[in-house]
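With one protein chain held back, the other chains of the complex are shown just where they sit.
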Amino acid sequence: MSSFAENLQNIDRRYLYLTLLLIVVIGLLVPIPLPLAVGPQARGVYDAIEKADPRKLAIVSTLWSASTQGENRPQTRVIIEHLMRRKLKFALIAFGDPQSTILAYEVADELAPKYGYKYGRDWINFGFRADIAGTLKGMVRNIEETLKQDTKERKPLHQFPIMKGIRNFDDVGFIAEVSASANYVSWLGLVAGSTDAPFCYAPTSVMAPELYTYIDSGQIAGMLFGIKGAAEYERMLGIKGFTTRAITPVSLTLILLFVLIGLGNYGMFASRRQGGKA
Amino acid sequence: MNLQKFLISAFPAAKGSMIWIAPLLVIACSVVLFFVLQSLPGRARKALIASLTFLAGLFYALEFFWPVRKGTDENFLTFAVPTVGNVINVLAAFTLGLGVFSLVRIHTGKVVKQREGWPNSAVLLISIVVMAVAGIRFENTLFFRSLFRDVLNSFDAAMFATLAFFIISAAYRAFRIKSAEATLLMVAALVVMLGQIPIGQYLTHWIPENGSFASIFRLDSISNWLLLTVNAPATRAIGFGLGIGGLAIALRLWLSLERGAFFEAKADES
Partner (left out) sequence: MIEYSHPVGIWIGAIGTLALFSLILKENWLYRLFEHMFIGLAAGYTIKAAWHEILKPQWWIPMTRDGQWPWAFALFGGFLFYTIFTKRYNWMSRISIGILLGFAAGQAFQATANLYIPQIRGSFKPLWVTQSMLPAGSQVTPLGQSLNNILFLVIIITVMTYFFFSFEQKNRVIQSTARTGRLMLMFAFGAIFGSTVMARMALLIDRVWFLMHRWLGIG
């Protein structure tokens, strides 16, 4: 008969799945009213938008699909909402994953009526491009020559009032990339140096730790650390959106993870003491 | 005459019926070129691929290294950067179809020969057609919007969400603290993540957020310190290695020095 210690190492995976699911459901239904401290990285994004020149264009670049929408959609939403609050004109552009152009467009389109934003006058969708490096190199020289037309009305860019006086990255005042991939390599490698615009990044949590080196060097002005970064931003904007609710189950599931790792290890040590299988 | 003017005069825009005739002539030339290419011996094929790869790389390399004209930030190649960017995009867009073509080829074969699982293959082929037709012909309809958001997005998100179950199970079964390295990894994960979530932050919430020396002992401060002062230099050191390695690979690709089945074997076949 297996000992309690050995059993602790071999809990049936179905119980683990059920516990995880229950914790998520309970966490979503009963949010724990604990405030989330706003970190300096999220504050960096906020400050960059606050200081952005309203005469210049802001660019929100996206590379995410629905597979990471749990993190990237709320990140896109809070950045766009802040841009709209500040009455900054902005353009959307998508790279890498073709889904992201519609996903980001939907977010902006749903927020637009709330802030009286009109397509073509206050915001525009540049659409999806398969190759980021070639496109960015071209945009550094001439945005319209590279992109030709928007993706909603499919009209030449110069026909939109928002593009008046916008030629290249000299006329861009803020850049944010919401991404599930390492696009920052192209942005920092090919655009940095051609513009004074601060570059902010909103990656999935998986990627966030690798970006602190660019925050340290000042190449990235601010960052939203996955879903937690979006939740911090919601707090700064005073919004109670999806991430404000989701941060409770996020917390609970992480605690579950550490408890399970602890149980497994306790089982291993206890089993070793009893001379059993570790 | 500069390069830009020369190119404009060499390739004037077609007008009238020539708008259609000129591309058709190019396509006819392409067919001839295709058979000319196929008649090349193995060595010439390799040389051709190496030359075109080198020329493509040379464009961006020269554009970056060549001195700019006085009073501008442009040199003789800068004017072509947007067009070259578009050419890359168009070529890259053609590659997007490669995966779809491969899927259609495999699953059509399965359906035609009624191999095991052919009804699923039929569903896959129907889904491709429905989404492509809805997207291209009925883009501005609720049908396409709902198909994209409610169906495709849901399936995509669900596929990846299953990883949450597997990662919990795997971490529980495999994460055993048997060495100093594993202990450090566990401690770092615990402290960093506790500092990122409200429940963890609550443990040290009684320490003031700002204006006190004690603030640095808040869990969120410790987490941030670990990420910026311990994690950042470690990832930076990895990054330096990646940067040098990436540049070396780029040079090898550019100069066609890369060896292996892809670059060597096939061109030799004639």
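First chain written, first letter: the chains are A and B, and each begins at residue 1.
Here, a contact is a pair of C-beta atoms (placed from the backbone, for glycine too) under 8 Å apart; a residue touches a chain by one contact, two chains touch by 3 or more.
Nothing here was measured: the structure is a model prediction, and the numbers come from that model.
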*asked:* By the document's own contact criterion, which visible chains does the hidden chain reach in the full complex?
replied: A, B
_Option from A:G173, A:P198, A:G222 or A:P249 whose C-beta touches the chain left out_ = A:P249
*For the chain left off this view, which of A:Q159, A:S217 or A:Q274 is in contact with it?*
A:S217
*Would you mind spotting which of B:L3, B:V68 or B:V187 touches the chain that isn't drawn?*
B:V187
*Touching the absent chain in the whole complex: find that residue among A:S61, A:S179, A:T204 or A:N265.*
A:T204
*Have a look at A:Q9, A:T68, A:S179 or A:S271 and name the one touching the chain we're not showing.*
A:T68
*Residues of chain A in contact with the chain not shown*: 14, 17, 20-21, 24-25, 27-29, 67-71, 73, 98-99, 101, 106, 109-110, 113, 127-130, 133-134, 137, 148-149, 151, 154, 185-186, 188-190, 192-193, 204-206, 208-210, 213-214, 216-219, 225-228, 242, 245-246, 249-250, 253-254, 257
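Everything below uses one rule, namely that only the chains that are shown with their structure count from here on.
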_Centre distance in Å when chain A and chain B are each reduced to the mean of their C-alpha atoms_ = 18
*Where on chain B is chain A touching in the complex?*
60, 74, 78-79, 81-89, 92-93, 95-96, 148-149, 152-154, 156-157, 159-161, 164-165, 168-169, 171-173, 175-177, 186, 190, 192-193, 196-202, 209, 218, 220, 224, 227-228, 231-233, 235-236, 239
*State the interface residues of chain A toward chain B in the complex, per the touch definition above.*
9, 11, 13, 16-17, 20, 32, 34-37, 39-40, 65-70, 98-99, 102-103, 106, 129-131, 133-142, 145-146, 148, 209-210, 212-213, 215-216, 225, 228, 247-248, 250-258, 260-261, 263-265, 268, 278
